[in-house]
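The structure under discussion is supplied below as structure tokens; questions concerning it will follow.
As you look at this complex, bear in mind that one protein chain is not there, while each of the others sits in place.
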């Protein structure tokens, strides 16, 4: 292995890429990357070139020896890859805007990874990721696929169930964000914080929270009832919690739990935001435009600090730290999405979970969780039921299965409303959902 | 065992009692009951006497040899009982009216056994049933407790977890009603219908539906999408189903599933009913008044046909058939609430489930279910999570736990609204919830 | 379904067939069989004709309308069958004799279904049964396969895991024999006895034993410690039990448990029998010769009473009763081998178990067992481990896997002795084990 590592980043024209490059520069000594291939599609070519140029300037300035390749030929890029990262967005931010707005018209939360929006992001994304997985089987079967495309939990499970790729890890910045949030609240360095995570992607709980190995969970549970101290994400309004509820829950919820434990209040806030042209897609579209303006600056050779506003903070940092720990068999603890295999009781053996793992060269090894607290077991299992039916619909393009998935989603009020939303969103996203429309035509021919 | 069986019915003054008496008369040859003790509380004394007189007239007319005892002394009645049935309502229909109305004020479904109403019925009922269980341990430890007091699933689980009585069966008329509904739809005798039931009380599914052993599930699933053919209960509006949803679900839902798969529509209907003075409690109060007028008629010596309007149709018939099969070790199949012990995967081993059982002298033996279909697993587990936290709160009277239970209930939109409803309902039902208020005082003293 | 049922019996030339015919005659009214096809192989042609003639005489005498077909063309026979029964013995009794004698030379129990003998019977039988299953997929996919070829548990599991036939039931006469044994000991009619069975084939326990629904387990456990009252089989020496052991076990063991709880004593007895020319194969060879002499008698038109000495008492009776209950959706309780699906905790979901089932038109539905008593859980799981590795070896013909299976069998003392026995038995049964030798040749070519 005298040659360095080959990294392939699909969706390489993303605004996140500079953070990824920064990471590979920072850890270059331990993680000897020699090639980074940034891959995108025709529609993303311009962005790819802007980002690619910035990446090259960053690497040059840092004085490390990494080749940057830009290409629209995905399969060529994948050949003999060591690690493949995916950060793609099928339909781009315009599709996200629809995911956020259509449900609101029917009185239902519109969100990128939850409810109807999450379902349709899964419908658009899963077939593309499965295509990538099949190409990997062919040209780089030993590579690890590090997915941070949302909905990361469903995407991971889809790959586990519908491809021969077993070396897949789903990555999210929620756990790292929660650890940094605790560090801020406790006034300590992030490296002194450790959280025992367990759950699903965007449905993960801190079972316990430690500073230097001593539990500080009780303190955190008191602090975060105050909206001013909520640990949250750029894309989620801080709301605080009823103190008695959180005390009885006795867990550190993740920011996305607002959607389930504060459904009514989140919906009201979303409706207000939408009225003001402040849906998350709209905000991000503006931010992205600004970022790409910055990236074009030939004098810029570092990751610009404005990127942190983008919302995906630490995503790429998390990815690089993960790859580094794997490459060096570091055996440190990181929270990722991986196959359950009995780690969390009551979730199917073959399903993806998000949980604290020991990161080895042989992949992430979940630290056993066992039984979750009774009060959260049901919600997590319900979301997993939804995810599994949703994946089935995404893969088969079956209309009835899609309606079933949407109806059993806890954010959707009835089979009737589910059908209204489903029909409207299928039509709106038609171009990115061939699996639903090809089948329909087939059915029409048959009948 | 030359002496006949001793039956004790707690809440004996209930309007359902004549059906129970009818059953014991009908099956007297196989089920040699010699004494029926009808027990009630001081507030129900008048009804007890009316019903008791009717019972005696019925027995006399039928010419069977059964003694009817009326008493307010529960423990005396329980002594050496063979079977104890419970059909009590703590706080009577007035409490039910509050359970239905208060949540509606906060935009939440108000219902006897679901959502906030179900939670408070559990809070009022569980301590009383546990008192009965403790008396049984003392004076009739070998008797079977046949509970058909709602919420029957939670009550059964509370007895399993918080008493030493293991001979408890929870009974509901939903399964028998579904079998009769299928018989009507298919135009066959009920005895030719068999449904493989699995789930929880008021959350039970028909996994398959047979006539003469041949599956008719597909036909039933098509028929019941039409509201005119819905299989429902007196207390639940027939609504039909989106055909594609039901086809993908591929199960026969129970009437109470409306609350979860049609939440928005049910809420709208309830708000309309409430406006018209047509909440279920109001309807039933009127029906009960009429029934008791009938019962007073000294010439009446049969169960009057009007009782079927009451809503609990087949309840007592189900109870007598159950007791008969146990007594005769009949080994026929009936659906009851009993301990899971692995019958349904993913539900705790010690929890109560509602499922098809072989009925033996040694109790009900669940027919194994295994894994439920993915799409329903989550909802059932979520309701079970709710039930377990609710039971914990009912037994401890802990406010925080109560708030946790209410917040995780799928019909409740947020921790904030949960707290508003909880506070209002605790105050409204104060007289029947000593466990919450005694503790509060204690806490106040301590602080 | 105006036409009657078509039954196909593979291994139709077996000495058991007259009992089967007797059963179909006896239950003809409820179970309207119109054709029985007796199938055998070239080597069994003579026996087939003897038995077939007797069958026709029996049917004629009984005056029922059943056609008997004799054929060596299995696939033709299977076409459109309703029920297929298998009672074949690959290698006939000569192979059994080797299974019994070779292990003894190495100080290991030699037995038809346990230890090395059981392993080799599985190796010879499973490929043949899988061939039948594949033919059934093609020409009678809706038929039920009722297997009573030993080792019935492994054969059932092999079909479940290695074919698309799910309608398979494994049948054994041990449970019915235990029920009749209890009836004898208690002096009651067998119909009044019910045993809650759970375990694996030839490794089944009575968890409880009832007469008229009342437990008599304690009495049975006391009685059977006396060798004179042991409930056993024709092929197993009665030995009694240490009373304190059985009391602590608190279960009703099956006759085959002697091999595991009395290994040393059984081995000693077997060595003595072998010395006297009284191995079971030798005894049965003599019995079979006598039976076929009887069968040839043109005046014989009933099942001769001497058949009961043969050892398979009630086998065929059990088969006919099972088919009758399925055909009539009788919902009575019988113990059969079927897929676990969570009925017994700790045994794989997809594995075959032997357990009490409700027999319906839709197949056998196990009554849930849950956790087995701690003391027997381990042995049952160990036998299941052995069975699964053994099936893997039977299907793949892999030498290493075969050695693994034999070494982990609890009757085999070491990997070294396992290898000695394996090599000798592979050579001895070479003609019936193409899967092992074809692969070996392939390997030799490759190396």
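Labels for the chains are A, B and C, by order of writing; each one numbers its residues from 1.
Keep this in mind: contacts are C-beta pairs under 8 Å (C-beta built on N, C-alpha and C of every residue); 3 or more make two chains touch, one makes a residue touch a chain.
Everything quoted here is computed from the prediction, not taken from an experiment.
One chain is not displayed; in the complete assembly it touches the shown chains A, C. Note on the undisplayed chain: of the listed residues A:250, A:285 or A:360, the one touching it is A:360. In the complete complex, the residue from C:71, C:219 or C:263 that touches the missing chain is C:263. Considering A:61, A:105, A:222 or A:371, the position touching the chain not shown turns out to be A:371 (whole complex). Against the chain not displayed here, subunit A makes contact via residues 194, 196, 208, 210, 212-215, 328-329, 331-333, 341-343, 345, 349, 358, 360-362, 365-371.
Listed here are the subunit C residues that touch the chain not shown: 107, 241-242, 244-245, 247-249, 261-265, 346, 374-379, 381-386, 388-389, 398-401, 403-405, 407-408, 410, 413-419.
Definition applied: only the chains that are shown with their structure count from here on.
Superposing the C-alpha atoms of subunit A onto those of subunit B requires a rotation of 180 degrees, given to the nearest 5.
In this assembly, the C-alpha centroid of subunit A lies 54 Å from the C-alpha centroid of subunit C. Chain centres here are Cα means. That of subunit B falls 46 Å from that of subunit C.
Contact with two or more other chains is made by no residue of subunit A.
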